[in-house]
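Yeah, one chain of the complex is gone here, protein chain that is, but the others are all in their spots.
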Amino acid sequence: MSGQYAIIMDNVNKWYGRFHVLRDASLTVARGERIVICGPSGSGKSTLIRCINRLEDHQSGRIIVEGRELTRNVRAIDEVRREVGMVFQQFNLFPHLTVLQNCTLAQTWVRKRPKAVADKIAMDLLDRVRIADQAHKYPGQLSGGQQQRAAIARALAMEPKIMLFDEPTSALDPEMIGEVLEVMVELAEDGMTMMVVTHEMGFARKVADCVIFMDQGEIVERAPPERFFNNPQHERTKQFLSQILSGH
Amino acid sequence: MAKRASAHRGPPDRPWGPLILDWLRDNLFSSVTNTLLTIAAIAFIYVVVPPIVNWTIVDAVWSGTGRADCIGEGKGACWPFISARSDQLIYGQYAAAERYRVDIVYLLGAIGLAWILIPRLPGKFWAGLGMATVFPVVAYLLLSGGVFDLPVVPTERWGGLLLTLLISVVGIATSFPIGVLLALGRRSNMPIVSLLCTCFIEFVRGVPLITLLFMAANVVPLFMPQGVSLDKLLRALIVISLFSAAYMAEVIRGGLQALPRGQSEAAAALGLGYWKTTFLIVLPQAIKISLPSIVSSCISLLKDTSLIATIGFFDFLQIIKAGNSDPAWSAPNVAITGYLFAALVYWTLCFGMSRYSAYLEDTVAGGKVGAGKL
Partner (left out) sequence: MSGQDDVAARLPPPGVAFWGDPRLRGFVFQAIVLALVVWLFWTMASNAGDALKRSGQATGWSFLWNTAGFDIGFKLIDYTARDRHIDVLVVGLLNTLMIAGLGIVLATVLGFVVGIARLSPNWLVSRMAAAYVEFVRNVPLLLWILFFYLALIPILPPVKQAISLGDTLFLTNRGLYMPKLHWTEGAIWIVVALASAIVLWVATTVWARRRQTATGRRPPDLLIGLALVIALPVAAFFATGAPVSLEFPELKGFNFQGGLAILPELVALLFALTIYTAAYIGEIVRSGIEGVSKGQSEAASALGLSRGQRLRLVVIPQAMRIIIPPLTSQYLNLTKNSSLAAAIAFPDLVHVFAGTSLNQTGQALEILAITAAIYLTISLTVSGFMNLYNYATRLKER
């Protein structure tokens, strides 16, 4: 029965030293489901999704991704990471490789694909995110929006089953946010299972199946977007929404 | 149509005339202090430079066969001394008939170095590996003989530029990979590995090289099993290599620390394990960051080779020093000429290396890493 769920988190707790950063976090993500996580800074939302591909480890509770449980077992972690793609706030493209090489590196070394195959897959993806003409440039020569789209292509090149986004547009200038969100919306409409940490509420309204609000390490509220934005149940959710939406 | 009066006007004319006067005024005479400094500097140059030029070129002796040609009033540098000893300077006391072997080694070394140093040539990793492993063995076999019917030449007779360059090149080639491993080990999560690497690095850096060389000469033979003896030059080479590796490790560790954590996180998220992340993503960038310091470490190694004289080897500097006591050339200006020539050779090599480092920074490290900052 774990087969129908992409991600299962059961009572996950994490501490940084004495700081309790994730408290009894439980959630499930079905295949093809799109989850948006929002909350104030320090609420643990980035930590939550970083636990899913074991960039952070959890001290108690269980996390099962695509049927594999995340423990100290290195083999399981590697298998999970092959199936989960991640896009970072700071892009983290490899500056000493071209955009194309960024996208083929993991294909060659992890999925062991031959160069021709990897190159074709990469070029198709770069085309899909509309930066095919930048393929032979170095990341430093691209704009922020282009770099983030390249990062998305790099993650997609591994053909993951789940995509995680950790505040993908927070480091971008306002005029470039749109192009990245556009790519993410297309990805969602193609049926990718996604977990997105973001402040872009427009994106949430448009694409999310479920919006989760976190505060101080706890999952406070989760609901489909219509109910979440129009009729939030918890006081803290209402407070957060009024703060974040008042500026727009 | 008439242009608007405010468009396309040049800057107002400077009152003092052409550009060079402006430059002089701004850079040398802009204030009273500056003017005084300029005058003092010019005076200093006037006092120091012409006598040196006189001594080394104008009044120098350019040909001759012995001390008689160099002794006398008003005679400057004694250059024939250098050419008379040039064989020893290049080959040490290597048997004359066998010098072609040294030439072969020089050639191999030059090819290997050129392969590594010219940026455009591919396969750098293999060239570096070759220089660190294959070249020392081949050089050793060729130079010391005993194989392929080559007569044996003991390491005590190796000397001069041969010895200096051999130790430098082999030392640099071997200390770099060892330094990388030490740096990675020091940053390891495994406490014992980290502790061992840290202790080794701190011990080697805390002690002068001379002490380590004395240990190589006197103490290391004690630690070998009975009947096994390691050639003294080999011991010295190992010590120099480990010495340089410790400093290299600290330099590379600085580069590793300067790399943003997001790089290894992104690699991990893509499924690359520790070793692949380290060798494909982290190390290339860390080395580029610390490249100037790495070259600086290599320059220091070249200079430190002069210390093997203290354990009885005749490196380039020592041969020049020994030449000072040659009775055929005994004259006061001879010794100074010798040291001047030595300084020139070392300076050319070291300065060349630092220029190369600057060139690398501009082209390879600056270019590929991207227009923006890392």
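Residue numbering begins at 1 within each chain, and the chains themselves are lettered A and B in the order written.
Methods note: a residue touches a chain if its C-beta (ideal position, glycine included) is under 8 Å from a C-beta of that chain, and two chains touch if they have at least 3 such contacts.
All values reported here derive from a predicted model rather than from experimental measurement.
Asks: Taking the whole complex into account, name the chains on display that the unshown chain touches.
Replies: Contacts of the omitted chain with visible chains: A, B.
Asks: Tell me which of B:Thr65, B:Thr133 or B:Asn218 is the one touching the absent chain.
Replies: For the chain that is not drawn, the touching residue is B:Asn218.
Asks: Which listed residue, A:Ile8, A:Cys103, A:Met158 or A:Val211, touches the chain dropped from view?
Replies: A:Ile8
Asks: Counting contacts across the full complex, list the positions on chain A that touch the omitted chain.
Replies: Residues 1-2, 5, 8, 10-11, 26-28, 62, 64, 69, 71-76, 210, 222 of chain A touch the chain that is not shown.
Asks: In the whole complex, what residues of chain B lie against the chain that is missing from view?
Replies: Residues 27-28, 30, 34, 37-38, 41-42, 44-45, 189-193, 196, 202-203, 205-211, 214-215, 218-219, 221-226, 299, 303-304, 306-307, 309-310, 317, 321, 332, 335-336, 339, 342-343, 346-347, 350-351, 354 of chain B touch the chain that is not shown.
Methods note: only the chains that are shown with their structure count from here on.
Asks: For chain A versus chain B, what separation do you get between their C-alpha means, in angstrom?
Replies: Each chain's C-alpha centroid was found; their separation is 49 Å.
Asks: Note which residues of chain A are touching chain B in the complex, please.
Replies: These residues of chain A touch chain B: 53, 55, 74, 78, 81-82, 84-86, 88, 90, 92-96, 105-106, 109-110, 138-141, 151, 154-155, 158.
Asks: Chain A touches which residues of chain B in the complex?
Replies: Per the touch definition, chain B meets chain A at residues 260, 262-263, 265-273, 276, 280-281, 284-285, 288, 368-374.
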